[in-house]
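A single protein chain has been omitted; all remaining protein chains appear in their positions.
As written, the chains take the letters A and B, and residue 1 is the first residue of each chain.
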Amino acid sequence: MTPSVRSRLWASATSFALGFGVGNYGVLQVPRPDQWVWIAVAVVLMLTGAAGVLFADTSRAVSFWAILGVEVFAVFTLVPLLWTFTVATTPEGATARTLLPQDISWSAFDGAISSGTLRSAATTSLLVALVATVVAVALAVPAAYALVRLQVRARRLVYGLVVAALLMPVLALAGPFADQLVSLGAYGSRLALVVPMLVVTLPLATWLCVTVMRDVPWTLLDAVRADGATRPQQLRRFAVPHLGPGVVAAALLVFVAACNDFALGAGLAPDRPSLPLPATLLVASRQVDGSSAVAAAGLLWLLIPLIVLLVLPRRINHLLGRSYR
Amino acid sequence: MTSIELRHLTTDGPGERPLLDDITLTVPSGSTLAITGPAGAGKSRLLRTIVGLEEQTSGDVLIDDIVVNAVDPRGRDVSMVFEDYALHPHLDVFDNLAFSSVLRKGVDKDAVSDRIHEVAELLALTDLLDLRPADLDEPQRQRVALGRSLVRDATVYLFDAPFTAQSERVRAHVRSVTMQWQAEASRTSIFTTNHVEEALSTADRVAVMHQGFIHQVGTPRELYDQPANMFVAGFLGSPPMNLVPAIPMGQQLVMPLATMLIDDDLAERIGERSVVVAGIRPEHCLDATGPGGPAVSDRVEFTTRIDDIEWRGSSQFAYLGYDIEPEIEAVMGEVEELLEFDLFQSFLVAQLPAESALRPGMSIRVVVPRQRIHVFDPETGENLTLPR
C-alpha cells in the first residue's frame, strides 16, 4: 500500500466517521426541519468517505483531506450566512427559531430599501467613505512609492507609524474627536466625519499600496525610461497598466473598510440625520423586530463587498494575503 | 554498499509519449552513474521515481535486490539533492546541513556534527555555518544542498544537477571532492547533468537519456568511441560529432565533401538504404594541407574552402560549409523533428592545432582515418559500423 493510498483511506475513514456522528446527532437531537440540514451534511461527508475509498488507488492527484477540509469550510461559512438570511426573512411579529427559513417574507428587505432613515444612513456612510477613500488613496500612493522606491531616512519609523495607526483601537480616539467637534461646533455634521474617518482609511490605504508598489515590476519602468519615453508616455504605458489595477483594488478595500466602520461613526454622529449605517443598525437592533431589519440591511450592505470580490477576486485575495507578511 | 536496479521502468505521460520509457539500468554497489541528456529528457523524473516521490506506471525499482515499489521514501532511505537546492530559509547553514541526518531516531548527534564540519571544510562552507540561505549566493547555496546529502548516511545518493551553479574554476574542485568523499565511503551515487564533459570525466558509467528513453549506458570511453546510435554520437562531445547525409553508390559512400570506399561488411549492413548518415568527430578531421601531412594509410580525403575559424586557445575549429539536396534536407529535418533535437548542420567542423596558420578563405585538405567514420541508419539511428 503506497503512502498516498494510506492517506486517502485515513481521510475517507475520518470523513465517514464525522458524517456518521453528525447524522446520528442530527437524527437524535435536532428537531425538524433543521434535521434535514444535519442529514444533508452527514450524507455529503459519508459520500466523500465512500468516494475516497473508491478512488483511493488511482493515480489522480486528489487529496481527500483537502476535500473534507473544504466541505467543513463551506458549512462553517455558509450556515451563519443562511441564518442571517432566515432572520432577515422572518415575518413581522415572529421569531426565527430554525435555521431553515419557514415562511419567507421579504418585508424586512422592502423596509430596509424604502426606509428613509436607513437610506439616509447609507448615503452618509457611502459619502463619507467615498471622500475619505479618495483623500486617503491620493495621499497614500505617493507615500507608498516613497517607502518602496526611494531612499527615505526613518523609513521603518514611518512604516511602524502606519501599522500602529492601522491596529490602534479606533474607539479610543472617538471620545477626544467627539469632544473636539463639540468645541468646534461641528458635532453631527456629515462632512465632519470625514476627517476622523481618515484614521481608518489612511493607514489602510498606505499599507495596501506598499504591497501594490512592491509587486510592480520596476525594472520595466527603467526599461521604458531607457527607451526614451516622455512623462505622459511613462504614465500611460507603465503606471496605468501596472499600478492601476492594484491601486483600484486597494481603494475598493479601503472603501469597504470605511463603509463598515462602526466606532467612529457611532460616536461622532449623535443624531439620526448624520448617523452612518452601522451605527443606525445598532439603534435599529434595539427596536421591535429589529433583528430582521438589521439582518436584511446587513445582507443588502454585503452586496458591496460581494461585488468588489466578484469583480476582482484574485487581486483582492492576493493583495490581502501579501499585505500581511 | 548498495546497488540499484531498474527493470522496465515506465511512466505514462499526459500525451502519447511516456515520461519514462522502459528504463532498465543497473548501478553496481559503490559506483557512480551519470545520467546526461538535453533539458526535458526525464532525468529529474527518473531520480524522483527512484526516491519514491513519483510512482511509475509499470516496472520495478530495486535497491539491494529488493523490490521497493510500494516502499515510501522514508523506507527507501535514499538521499537526494534537488535542482533548486530546497534549503530551509529559517535554518542556518549548519542546521540545513544537519536537517536530513537528524530525521530518524537513534542518530549519533556528535558524529553528525563531526561530519558536518568535515563536509563544510571540503565544500568551503566553514565560514558560513552561522548564516542563513538568504545571505548566501547561488553557488554557496548549491554547495549547502550538496553538503546536506553528503553528511547523511543513506543507502543511495541521487544528485540532480549538483554542480550547475558553480563557476568554471570551482566546479572541478567541488566535483572531485564530492566524488572522493563518495568513493571513500564506497557509496553508490547517481547524478544528472546536461554538461557532457562533466558526465564523461566524473562518472564510472554514463547513461545518455532523451525523451524518457535511455539510449546507451556504458563507460565514458565506450560511449564516446562506439556510440550505439546517432543521438548518442551527436550529443556527446563538444563540438559534437559532424553528422552528414551520405548516399551509398555501389562500393562508395558519397558525402557532400568527400567520397568514401566501403567494405563488403558495411555494404551488406547498409543494404537497400538510399540515404545513410556519416559521423565524423572534429578531432578526426586532420589537416593535411602542407607537405608531410599525417601518415594515415586507410583514409578519406578532400579539399575545400574554409568559411570561418574559431580560435579556442588550445585548438582551433575550422568551419567548412557544404550544400545538400533539398529532398535529403527534408529527410534530415524529419529526423530532427522526431528526435526534437538539432543534430545536423550545413557545415563540417574540423579541429586544427592551435598553431595552424590557416585563415578563412584559404583552402584546406582534410584527411580522415576511414575506421573513425561511423555510419548510421537515419530512421532508427542505429550505428551500422559497430561490430555486432
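Operating definition for what follows: contacts are C-beta pairs under 8 Å (C-beta built on N, C-alpha and C of every residue); 3 or more make two chains touch, one makes a residue touch a chain.
Note that in this section contacts and distances are computed from a predicted model.
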Since a chain is absent, check the UniProt entry for it and pick the matching name: "Sugar ABC transporter permease", "GLPGLI family protein", "Cytochrome c oxidase subunit 2" or "Acyl carrier protein". "Sugar ABC transporter permease"
In the full complex, which of A:Leu47, A:Val70, A:Ile104 or A:Leu235 touches the chain missing from this view? A:Val70
Kindly state which of the options A:Val5, A:Ala50, A:Leu126 or A:Val152 is in contact with the chain not pictured. A:Val152
Cross-chain touch to the chain not pictured, restricted to A:Ala129, A:Leu243 or A:Val256, is A:Val256
Selected residue (touches chain absent from view) among A:Val87, A:Leu243, A:Ala258 or A:Leu275: A:Val87
By the contact definition given up top, give the residues of subunit A that touch the hidden chain. 29-31, 34, 63, 65-70, 72-74, 76-78, 80-81, 83-84, 86-87, 95-99, 135, 139-140, 142-143, 145-148, 150-153, 155-156, 158-159, 161-162, 164-165, 167-180, 182-183, 195-196, 198-199, 202-203, 206, 210, 214, 256, 260, 262-263, 266-267, 277-278, 281-282, 285, 290-291, 294-295, 297-299, 301-302, 304-306, 309-310, 313-314, 316-318, 320-322, 324-325
Touching the absent chain: which residues on subunit B qualify? 48, 51-53, 73-80, 82, 84-91, 99-100, 103-104, 152
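Everything below uses one rule, namely that only the chains that are shown with their structure count from here on.
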Interchain centroid distance [CA atoms averaged], subunit A/subunit B, Å: 56
